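This structure is in structure tokens; I'll ask about it shortly.
Note that one protein chain is taken out, while the other chains of the complex remain in position.
Chain naming follows the written order as A and B, and within any one chain the residues start at number 1.
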Amino acid sequence: MRSRVAQRSARSTLAVLLAGVASATAACTSSASQGAASSNIQYVGFNSAPNYNAWLRGQMKIFQKSHHGVTFTVQYTTPTYIVQKIKTAVAAGQAPDIAQMLPGAAQQELFAAGRILNLTPYINADKQWQSWSIGWSKIPPSQYKAGSQVFATNVSMGPMYIFYWKNDLARVGWTSFPTTIEGPHGLLALTTALKRAGLPTMANGLDSQALFNYDYTFYTLEANFDPGGVKAEEAINGKYPWTSPVFVQGINLFKSLYDHGVFYPQALQRNYDPDSKTDFGNHKASSAWPLGEWMDGYYPASAAAKIGVARFPVLTASSPQTLTASNDLEFIIPTVTSAQQTSSHQKLMLAFLKQLNSPESQQSLWQNGVMPVLTSAAHGTVTNSAYAAWAPLLKEQIALTNAKYAVDENTYGSATASALDNGLEQVLSGKLSTSALLQQVQAANKQDHACAPTCK
Amino acid sequence: MSSSYPAGRRDRFGTFSKILAVGWAIILIYPVLFILAMSVSTGNEANNLPAWLVPAHIVWDNYAQAFSFFAGVVPIPTLLANSAIVTASAIVGTMALAILVSYAFATMNFPGKRLVFYTVLLGLVVPIPVMLVPEFITVKTYGLIGTRFSLILPYIAFGLPLPTLILTAFFKELPKELYEAAAIDGVTRLKTLWRIVLPLARPALATCVIYLGLQFWNEFSLALVLIQNPALTTVPLGLASVQGHGVSPWQLVAAGVVMTSLPIVILFLIFQRQFIEGLMRGSVKG
Partner (left out) sequence: MKRGFSKAAVREKASSYLYVLPALAVFGMFIAFPFGFAVWLSLRSWNGFSSLSSAPSVGFANYRQAFGDPVFHRALFDTVLFTVVSTIVQMLIAFVLAFTLWYFKPRFARALRALYFFPAVLSMIVVGLAWRQLLAQGGPIDAALTAGHLPIPNWLGSTTLVMWVIIWVSTWQWSGWTMILYLAGMVGLPQDVMEAARIDGAGSFTMMRSVVAPMLRHVTALALLLNVVGGFQVFDTIYVMTGGGPDHASETLGTYSWWVAFSSYGPGQLGYAASIAVIMICALFVFSYFRTRVSRLV
């Protein structure tokens, strides 16, 4: 009896062992061997949507035609995890060859530590590349530059606009979205009219889980008193006091808009993604802010003709035009491993990044429904039916990018951002006064920069 | 469920517990139905489903769309295959090592035994997410980056402690006479383990295998930082990679979740009796 039991169990254990060995062998043989003679470019990014993916793969194919023996491996992750992935790799002396990064402190620190290539000398020496990067001036400098040194290339734009339903506005007598806040045809007047007609107002997902939405709205409004957002940038870096009048005015304007009902009732509870987008799509709002060109694919093609695009209105007709802009695709070239520090490797990476900035590549972005940073490349009919309906709207957005000033999309000090965004929420809900908030922000800013507000 | 005495009579507490049982069942099913409902809704509806979870328009092409979405990133069959290979290899490795070391703890005495035991216990309390940078540096030092072993070996290490605890307890509970009889018969310790002890340990082994399988299949953080080659992407990583910047197509994500969870769920449904009874018999001794 015992031996039979033992036999059966021996057989099954053997089966398990064999399975294990088989798996392990599969593990061995199917493990990737990095390219030996030919070069393999390891790409890591976080825009995996079909249109971005189609554009990228197309560009890789084109590059391979002119650079024989080059292969690409593409890895996608999410914006949440990209910093973790790259940071862990760099900490261990490893890095992808090209990475799509999020604008923020991590990039700046990478550059300060000399881990990514300084692109300035190469771009400056290349007149053609320079001519292809004229659109970069629309992007807040700290997203791709440290001082005057460029560490990231910009490939597409991600400015933030208002989408609105044309018929909702038409029902109360507006043919386009107001360009001013005050005045007989301004945002406040529109809001009053919409409410009287029983129509919903503007979706704005201010839920504190998406803190940066307070950023967008606040800095856009604050720029009315601070052209170009210069003082805001300085305050973020501890060089200017947060208690100054421009910020008081900005916050008070934000609060007055909120109290007037410009933002729809659930603004404080709703999230940027997906709440404001879906509310707008379901006609629970007549407009939504801030949305960007990548929101287009969120709605059925039939909606495209009914949607209009606008910048956020300014206070009065004489206030400075602003645009909350950012980039949507930016790339860095890590110089972490010894292979990545050779000039031949770097030449190859630079060639690829330059190609991504070429008019042809930018045209391909347009064809895939993404806003190119070289906006002049957005011409011609869009042949892909998935994006054709949205092309006119994208064109409108591109036209709107001819604003005079750009305002920073991000704040970089963690304590400052946290204090500002959480505090704004409390101000809007009436639990905190403007002056109290600004003092809290100033104190938080001091945590980020001990010399604040008089840093050099 | 092999108790042979009759069911207890229903009284007030009985009614209460029956309500709880039914209520809990509904509570457990509801989110699952929700995911299914999201996977057959349009984009807008997926984020606005009513309380009874039935969307106004049922669409089926989310599955096809999700499948091709994944195909552009990492195809679903590849994800499943990679997870299967890594999980199976790690299970075999962990079980082999755990069996050997538990047998040693349970039946042998050697200097330093306590120290080694506490060392293994340390593994139980080391969580993966806080060890990412050290793990990466370690794996890189051993030259394993880019291979499947970069995941499999750490998984084995993290998987060792609990099976070791369970099996050590189990082996210790076996009657001493069993070991002594084998010793008297002149059977070597290894043969005793292989021929006599292991067959008896099936329930405990099953418990460990199930526990490890779930742990390895669903592991995310280590996979995220260690997998450099997209061809080796595992399921949790693959799911994460389709949540892009700015737009989260929940209806597609839900469809992807259903497709990638389906193998495990089907396995579970087919083998649930063995699963659960294996767990039950193996987890607790008397």
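We take it that a residue touches a chain if its C-beta (ideal position, glycine included) is under 8 Å from a C-beta of that chain, and two chains touch if they have at least 3 such contacts.
Given the structure is predicted, the values throughout are model-derived calculations rather than measurements.
*Asks:* Which of these, B:40, B:197, B:212 or B:253, touches the one chain of the complex that we don't see?
*Replies:* Of these options, the touching residue for the absent chain is B:253.
*Asks:* Please identify which residue in B:73, B:239 or B:255 touches the non-displayed chain.
*Replies:* B:239
*Asks:* Can you say which of A:207, A:233, A:330 or A:408 touches the chain missing from this structure?
*Replies:* Final answer for the missing-chain contact: A:207.
*Asks:* Can you list, in ascending order, the subunit B residues touching the missing chain?
*Replies:* Residues 1-5, 7-14, 17-18, 20-21, 24-25, 27-32, 34-35, 38, 47-53, 93, 96-98, 100-101, 103-105, 108-111, 113-114, 116-135, 137-139, 142, 153-154, 156-158, 160, 164-165, 168-169, 172, 183, 189, 214, 217-218, 220-221, 235-236, 239-240, 250, 253, 257, 261, 264-265, 268-269, 272-273, 275-276, 279-281, 283-284, 286 of subunit B touch the chain absent from view.
*Asks:* For subunit A, which residues touch the unseen chain?
*Replies:* Within subunit A, the residues touching the omitted chain are 80, 83-84, 87-88, 90-91, 102, 104-106, 109-110, 112-113, 115, 207-209, 266, 269-271, 274-275, 278-279, 414, 417-418, 422.
Following the convention adopted for this analysis, only the chains that are shown with their structure count from here on.
*Asks:* Can you give the whole-Å distance between the Cα centres of subunit A and subunit B?
*Replies:* Distance between chain centres: 36 Å.
*Asks:* Going by the contact rule set out above, which residues of subunit B touch subunit A in the complex?
*Replies:* 43-44, 47-48, 68-69, 72-73, 85-86, 88-89, 91-93, 96, 132-133, 136-137, 140, 145-149, 152, 194-196, 198-199, 202, 224-225, 227-233, 237, 240-248, 250
*Asks:* Flag every residue of subunit A that touches subunit B in the complex, lowest number first.
*Replies:* Going through subunit A, the ones touching subunit B are 2, 5-6, 8-10, 13, 16-17, 19-21, 23-24, 26-28, 30-32, 34, 42, 46-50, 52-54, 57, 73-79, 81, 84-85, 87-89, 91-94, 96, 158, 273-275, 277-278, 281-282, 292, 294-295, 297-299, 328.
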